[in-house]
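Below is a slice of the complex: some chains, not all, each in place.
Chain naming follows the written order as A and B, and within any one chain the residues start at number 1.
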Amino acid sequence: TAAAAEAEPKKRCLWFEEELEEDLRWVFGVSKILHTGVSEFQDIELVESGPFGKVLILDGKLQSAEADEFVYHESIVHPALLYHSNPKSVFIMGGGEGSTAREALRHRSVEEVVMCDIDEEVVNFCRKHLTVNAEAFRSNRLELVINCARAELENRTEQFDIIIGDLADPVAGGPCYQLYTKSFYEHVLKPRLKDGGILVTQGGPAGILTHTEVYSSIYNTLRQTFKYVVPYAAHVPSYADTWGWIMASDQPIPAISAEETNLRIKQRINGELKFLDGQTLSATHALNKHVRNSLAAERHVYTEETARFIHGHGTASKN
Amino acid sequence: TAAAAEAEPKKRCLWFEEELEEDLRWVFGVSKILHTGVSEFQDIELVESGPFGKVLILDGKLQSAEADEFVYHESIVHPALLYHSNPKSVFIMGGGEGSTAREALRHRSVEEVVMCDIDEEVVNFCRKHLTVNAEAFRSNRLELVINCARAELENRTEQFDIIIGDLADPVAGGPCYQLYTKSFYEHVLKPRLKDGGILVTQGGPAGILTHTEVYSSIYNTLRQTFKYVVPYAAHVPSYADTWGWIMASDQPIPAISAEETNLRIKQRINGELKFLDGQTLSATHALNKHVRNSLAAERHVYTEETARFIHGHGTASKN
């Protein structure tokens, strides 16, 4: 008996809201809570969102969205591995979601990926629910360690071709900010890089209005620690911002031509990349004038005592 | 290693938003989605809310909140049963949540409660998840029928002491508005009331600013159909409004003193009421001057052709 034809459309009633700044909110409709979990460190939620497909949320912050996680994860993994002549071993600090390991494992040269995340619950949650990473989690080239990345690197004697910092942003009260400090880079991380090895870390928001929150400072800190430092960035729609990464090494990271990049992608990586190719890669390196000048002028060095934090509550950590 | 002491408080990230009017929103934090379901008629959600405890949501509209559902359900059930001299049989139109049946079954005189809801999924969902109503759902005095209340009343030959309209508000495209019309009251419902029987129906928002949406019209429609009509109202916090109900009968519904009310409550009802007592009952009857005048002046009669609707999408129905 329902006069359905006259019905107004259903109103969206459940919304995810992330406070990007004190007075800036990013709000999207949620049609379904798929799975929830709680760990010692954070709340975990996988929701079906309107605009971004499945979205992984840690402690109220969007971590990764089905619709565009390929931008972040291709960007954090492939450049360093493509610049390296023959990457065989990869150490991932954090990365519990599994997507970073997934991308690293696509490189045929890679024989070993160590993924070291502090939060076992997040790892188990993602292994179980993120089907896109299921194969990576099952790979016999993956060594999964539940530990603090700092402690793990201090205890290992092994060295790696590539170390990836797929960590939560430095926020007040979070443990991760210690994995962005000069002393950590110098005394803990660098000794674990092989000759010719490259560190790449996520660097937080790198937009016109946000790159001085932490990105420029992490950049400058790496510049104090490594001989060669290469910042790059790309807009990640679900983050409502341009995101930044930084490569660092004591050996040169020479620019390669778009053609050479495309060739290496073809030769080294299984399957098709969606975001990166030669042209895209060089574009991500070309920060705009405003941000580039700002990075060049940055004098802040990230230490335990001088840490800068981005807006957000403080307990989350993927490490 | 977390410097937890410095951490900012966690931000609430999941919010329920109900659009009360086109430009009025009622928004509360949701800490957990407890259960979800879908029926032929509507989406069903049980969530843990910040301010109102467990909240039942049907098609994006808050139906019932743990923190104050007692106000609504005591108000829709007990007045009519207390005014009636000896209520033995109760027919509930809608009421799939089970709370209305629960309150009716508290009356020792009641031998039979028929609860007739069109939505089997909602009934099963609530039977399973609303523990507060579990005992009511198991009562052998409860007859549960899945049917359209109109069809069910048309088919029954039995008569009832009390008929309760615990229905969704009339919204455009919803089936329920047909259970508020003059012809329904006259030709379908009234024949099913025993001598001395009382109809009570929920009547939608009855606040200073909202009582003319549908409440005054339902009131006037009943006034055209029954000899005695008694409107009453109470503020239900989780509805962000004062709510209205209306009793109607062809026999007088004489006011009873507060003392007599208290006595009947004690004699007839199992357990303690939280909201209603003699003093409260008479206060709910005393609509304020503005609303009372407005009801007295209402000329609109609710028919299939002249239906008024409250704001909201249209498919929801508890009937």
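We adopt the following convention: contacts are C-beta pairs under 8 Å (C-beta built on N, C-alpha and C of every residue); 3 or more make two chains touch, one makes a residue touch a chain.
Nothing here was measured: the structure is a model prediction, and the numbers come from that model.
Counting all copies of the one sequence in the full complex of this file gives 4, of which 2 are shown in place.
Keep this in mind: only the chains that are shown with their structure count from here on.
Between chain A and chain B, the centres computed from C-alpha atoms are 51 Å apart. Contact residues on chain B toward chain A in their complex (touch as defined above): 1-19, 30, 32-33, 36, 41, 43, 45, 57, 59-61, 148, 150, 171-175, 178, 312-315, 317.
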